[in-house]
Structure formats: structure tokens, C-alpha cells
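A single protein chain has been removed from this complex, and every other one stays in its place.
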Amino acid sequence: MTEIIAKEGLRSEELIVNMGPQHPSTHGVLYLELRLDGEIVVDCRPHIGYLHRSCEKIAENRTYIQFVPFTDRLDYLGSMNNNLGYVLAVEKLLNLQVNARVSYVRTIIAELNRIASHLVSLGTFAQDLGAYATPMFYCFRDREKIVELFDEICGGRLTYNYMRIGGVQTELPAHADKYIKDFIKYERQKLQEYNELLTYNAIFLSRTKKIGILKPEVAINYSVTGPMLRASGVKWDVRKDEPYMLYDQFKFDVPIGKVGDSWDRFKVRLDEIGESLKIVEQAIQGIPAGNAVAKVNKVFKAPPSESYMRTENPRGELGFYLVSDGGLKPYRNKIRSPSFSNLAVLPSIVRGLNVSDMVCVLGSTDIVMGEIDR
Amino acid sequence: MEKIFRKIKNAYLGMISLFIGMRVTIKNYFAPSVTLEYPIKKKKMAPNFRGMVDLKPEACVICYQCIKICPVAALDLTHKQMVADGKKKNEITKFTYNAELCCFCGLCDEICPTDAIFMNKMYEVSVYDHNQVMNIDLMNENKYKHVDANYSLAAEIKINDLNTVGIIQKSPVAPVAAVAAAPAVSAVVSPTPAPEAPKPTSTNKETA
Partner (left out) sequence: MIDPLSVQVRSMVINSSVILGFISISAMFLIWWERKVSAHIQNRLGPMIVGWHGSLQSIADTVKLLLKENIVPAGADKMIWWLAPFFVVVPSVMAFVTIPFARNFVVHDLNVGILFITSITSVCVLGIFMAGWGSNNKYSLLGGMRSAAQIISYEVPLLLSVVVVIMEAGTLSMQGIIQAQEHGWFILKPNLAIAFVIYFISSTAEVNRVPFDIPEAESELGAGYHTEYTGMKFAMFFVAEYTNLFIVSAVAATLFLGGWQGPFLPSVFWFLLKSYGIIFLSMWVRWTLPRVRMDQMMGFAWKFLTPVALLNLLISGWFMLR
């Protein structure tokens, strides 16, 4: 680890403060070593690995279908998207086509999960700023509706194990159509409320504007993806630029920010909820009849080849690199997690900020430690 | 002078934004609450809910599929061959379940051909003794009685009949615009050349 010396030379009155691994505002077990000069952060060094569970090594000893529950636990707030990414990677490896209904069901579920994940991110960000739990309760109340639907469909509330190779686990229930349409109407009202309560609030604006500015060149150099990159003004969304499944048939916008500060990141996530609602609306109207369920008893040997599949996680670009040597189990399964790169850019954007602002920036990067440590 | 006017306007707009936020809160003050007063009122779980693993001993055909598919090796089964009326028959000697290792993924439930092993709807499963979750004897009818006194295997089997996990739609209606159904998931897929190249980027019709 290289020593980072502040611009003014070696300061001998620097205070080294350990924030974490247990702290109310680091989201997960993250250990941040801060060097403070008074109250200004001079340097910040994240230490990760407290949640390492050797996921990638485990993958070498599990068959392809047995690994799906493990992908749930990577980014545990967006489990469906992780399942989807892995299953799409395996299908790419096997060159397997699925029918349209499978893609529609997967799209609806993945976008609903994106909404749920963004709601958590917004709620906890507001709580870090001191809006004592009120926006968080509103976000979780909305999220409960999505999670209840998932509970009825697949049986889990946080880790779903829903996507299968060639299909999904369970068919959508009969009342899902009306339920989702009601939810879309309800959530659009609530987005209006969040804008009134938080986005244009004078105190919120003064706390988040111009804080933690991430320049587009720096973001691209650190391979930041997802809402963090889009808030800096770079228009890159895997769903639009390298469309997978049926995303090129849906009409939706990609919200981008102007400056790259924390307010832009918040606003981009809020707008993305609106866009996901549009996608869900189109999908639920155009979903074809057919069969979407794929049975589990698949014991297959994948041909010796490799595949890399990238999908748009709520936090950025999730990639699965699968190498197969012709056996039942993959030879190597490498997971490219978006939060890892997003966290790596943190030291360069918090220099010169107060401690309170650093907490705000950390909340706005929206990292999940399960994904970083795997 | 203009700067002062702008400052006053900003201050005024700032105050108004605070009042608008407060109006949201007071509207929610009078809205009904969404709390379920647990443990006075408990929620019934949906039929697809994944609780603890349970077994219908008479339906098990000892195919070992659940043991092979479990990603964390939480199930343990041994059998022996018995001769009865001149016919050879397999019988389970031991079928234990380690709830500590179980990740509640439901793969054993899905793969069982006779739906013998299934996931019941228990979600209150705290015990005082560690051994009571490490070696649960699935053949015992009263395995969860010490956890929940109202547990009954027959009731759980009845709820499980409504489970829809893994059920393929029997009669799909032929829709207007549908792509041909996927080939039945085959065991071995023929070797392919390089994976297909990604499609070219679609038109970027987006607004800032």
C-alpha cells in the first residue's frame, strides 16, 4: 500500500480515525481509515474483506444450477439482477435461446427489483444526512409492496433463487397483473412525494450540492459504472448500449446528471425508478402467453469455452466471466462487481471535505459490501 | 442590488420548500399505519414461502436427487435394502437435515419428483439448544413440536398442496405475437463456436 502524503507535505498533527467496521453509517462492514486535519479529511483509505466468503472458489465446486443461490448473496439488495446476470452468462456459454415470455417475465422482475434496491439506497442516504428515519420508512413501506409480491411468487423476501437456466422458477400468479398495475400508479404518486419531501428541500440541497464531485474523466479511469457514472454526465447504460434480453424493444430514457455531486446521484436514482416503472408498464402490457418455467433437473456438461456477460445491476455493470473445461462444474467463475470499482474512487472525491460530508458521499455511492467482498 | 434581490428570492424559495416538505409529512400523519402488530397478530405465509424443510416419509422414493442438488450439503440420507414378501424394497434408515447449513433456496423442493420433501411455512424457529437445529430427524412426525407447539405435519402437507413452484402451465393459449418456444431443456448442448457477438448499440433517443 503506497503512502499518500497530503499536498502540504507531511503533517504531524494529523489525526488517524478508524471509521468502522461497525458504524451506523457505513453501509455494511467497511473499515475506513481516515486521516483528519481538524475536521477536514486529508486521506481516506478503505479496507475491505470483512465479508469475504470465497464465493468464486465455491463456484468451482458447484454445478451451474447449484450456484444460483450463491449469486443471491452477492448484492443482496438486488438479488434478482444477480441471478439474472449469472443465468444469462450460463445461457451465453451454452448458446441457449429462451422464448419471449421468459424474457418478459425476467424483465418485469428485474426492473421491480431495481426499484426496490433504489428505494433502499434513497432511504438510507436520507437517514445518513439526518432526516431521522422518516424518508427511510416511506421508502421501505413502498418496497414492502414489491417484496410481498416476490414472496408470493418465489418464497423469499431478500434472497430469491428465482432465475433458472432456460427460464424462471415459478410462473407469475394470476393476480400479478392487477397488482403490478396498481403498484405502478401508487409509486408514481410517491415519487412526487419524494421530490417534495427531499429533492428540492433547501436543507437537503445545501447538504448535497457540490459535495463529492466526480469528474467524468476520473470516473471513466476508475471504471465506475451505474448511477454514479451517469450522474457525472457520461451516458452509459448497458441496457441501451449493449442490449441484452429484450431491452432494445422497450422505450425508456437514461437519466444523466450534470455535475456529478451527491445531489445528482440522488436525482439519477430517483429518476431511474420512474424509468423502471415505464419498462414494467410496457412489459406487463405486452407480455405474451406461453410457458416461462424451467425445471431444475439439468445436469449438463458445458462445452469447453468461455463467456462474459454484462448486465445492468442497480449499482452498475455486473459481469460474470465463466470458463468451462467441458465438465459439470465451471473451471472459473469470475464476478465483476460494480460496487468494487465505485468504492475505489472514494478516496479521490472526499479529500478536503468535512466528516459529515464524507458520510454523505459514502451514502451516495450506494455500495453493498456483499458484492465488494464476495 | 440585484444580488440582494436574488438572495431574498432564494431565501423565500428555501422557506417554501421546507413548508412543502412539511405538508407531505402531515398528510402521512393522518394516513393509516401499515404496521402489523406482531406477535399479537401474525401473518399467514403464502403457499410458495420457503420455511423449514419437511418430509412426507411415505412418498420418498430414495432417488437421492435432493442430496445431490443441495448446494450446501445440508441433507443426509442413508438407506438399506430389505426383502419383504420376496421383493426387494429400499427403506430409509436415516434422513437428517442441518438447518444451520441450509440456505433455504428451495432446490430440494423443486427437484423432488414425488414432492416428498417440501418446505413448510414455519418462520419462528428459535431454539435454546444448538443440537436441535443441527440434526433434525426428518422422519420424525413431531420434529418441530418443541419449536412451535401448534406444528402439525398434516396441516403443512395440506398447505403445500397449493404450492406452485416449478409448475409448468398446462395449456398455454396461442398468442398473436409469440416467438417459438425454446427447445426442451436438453441435457447436452452441441458444441458451439465463439459466443455470439453483442448486438450493435441501439439508437440513443434519450433526453438529459
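Order as written gives the chain letters A and B; numbering starts at 1 within each chain.
The rule is simple: a contact is a pair of C-beta atoms (placed from the backbone, for glycine too) under 8 Å apart; a residue touches a chain by one contact, two chains touch by 3 or more.
Given the structure is predicted, the values throughout are model-derived calculations rather than measurements.
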Among A:131, A:279 or A:349, residue touching the chain not depicted: A:131
Quick one: say which of B:11, B:61 or B:168 touches the chain that got left out. B:11
Touch criterion as defined above, residue of A:19, A:87, A:219 or A:279 at the omitted chain: A:19
Take the complete complex as the reference. Which residues in chain A touch the chain that isn't displayed? 17, 19, 24-25, 126-134, 137-138, 141, 197-198, 201, 203-204, 206-207, 354-357, 359
Residues in chain B touching the chain absent from view: 11, 18, 21-22, 24-26, 28-35, 37
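Here is the rule we go by: only the chains that are shown with their structure count from here on.
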For chain A and chain B, what's the span in angstrom between their mean Cα positions? 21
Report the residues of chain A in contact with chain B in the complex, numbered from low to high. 62, 65-70, 72, 92-102, 134, 138, 141, 144, 151-156, 159, 161, 165-167, 169-171, 173, 193, 196-198, 200-203, 205, 235, 240-244, 248, 253-254, 256, 258, 288-291, 293-307
Where on chain B is chain A touching in the complex? 13-15, 17-18, 20-21, 23-25, 28, 34, 45-46, 48-50, 65, 69-71, 103-107, 110-111, 119, 164-169, 172-175, 177-183, 185-192, 194-196, 198-199, 201-202, 204, 206-208
